[in-house]
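Below is one structure, written out as structure tokens; the observations come after it.
Only one protein chain is missing from this complex, and each of the others stays in its spot.
Presenting chain A:
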Amino acid sequence: MEMETETQKPFQVDMGNLLAFNPFHNFPSLPTSRDELVKECIQEGTKLVQAIADSIFNLPSTEDADGPLVKLPTPTTKLPREKHLPKPKPPTKWEEFAKKKGIKKRKKDKVVWDEQTGTWKRRFGYDRVNDDKDIPIIEAKMTDEPGVDPFAKRQDDKKKRVEKQEKNRLQNLKQAAKIGALPSHVQLAATALPITGTQAPPKKVTKDELGNVAGMAATSTASGGKFDRKLPGEKPAKKQGKHRKFLPVVEGSGIGSREKEQTENVLNKLISKHSHEILNVDKAVTMYNVKKEKKARNKRNQEGKSSSATNKLKPKKQLHKKNGKKGPGSSKKGKAK
């Protein structure tokens, strides 16, 4: 906006910013003293301010209790924005689908007439109409599976529906975040690192753990914390670390025998732990077999001493071949095996 003044030099006036600019002024010779310079600057400034005032005071004004109000025109000097322009929110998946199918939003009443109770009830929320929870009896159907609690199933189904909706919401918000059109009050925070196995998220130290550590630190002085000065209101340490005790190695009675007892205890524990390994099953089986065989041989020797020589040489082959003839002998062998 430009306007003429009595000096015939146009000033640039931006009423929106209450700004005036005189681009033609220059000092023919810089004033020597500071005071003169200031004086001239203020003189020039006065002219410019007067120029702004001229245009502003001539704007149509409305009277207010505090003074005349004037509507300022928009600033002409362009200045950069502080933040980017707000981006439009992308349509959600449902909105896209609804548009494709031509589904339009319908307004619904907030309250609905409930015929069961004969009252007006909310459509959603607490004390709502047609609430599943209000139905005390569900009639059994032929298709019902036995062993399924229909009430629990209904509750479970509802939970699943809610979870699904939450998942869809997150998906839509992620899409919005990609464009940078997330609503100002919503933040998407990563709950875990996308790559698992690299680094576990730092665990928060619990109050108990902290107390234990503090207790151990308090007793880790030379005196075991005995001569430390207590702070006012300090509680006794929660968990004092275990201290090792060394028993005398020299044998004797009383405390002297304690050491032996202790080591024996440890040994016994170890041995009992591995006691099932001490019994060698294979060896035991063979030993048993050999004993049995010996017994059987002795018996046979007593039965017939004449055939003993041939029997000794090749006992098994003959036994198999003479299965039918030597009934009692063979049956005994079979039993032994």
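By definition in this document, contacts are C-beta pairs under 8 Å (C-beta built on N, C-alpha and C of every residue); 3 or more make two chains touch, one makes a residue touch a chain; residues count from 1.
Criterion: contacts and distances are computed from a predicted model.
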Listed names "Ribosome production factor 2 homolog", "Signal peptidase complex subunit 2", "Ubiquitin-like protease family profile domain-containing protein" or "Family with sequence similarity 71 member F1", with the criterion being the UniProt name of the chain not displayed: "Ribosome production factor 2 homolog"
Hidden-chain contact residue, picked from the options A:E82, A:E251 or A:D282: A:E82
Absent-chain contact - pick from A:A140, A:V186, A:L231 or A:V281: A:V186
Hidden partner interface residues of chain A, rising order: 16-27, 30, 34, 37-38, 41-42, 44-46, 48-50, 52-54, 56-58, 61, 64, 66-72, 75, 77-86, 169-170, 173-174, 184-192
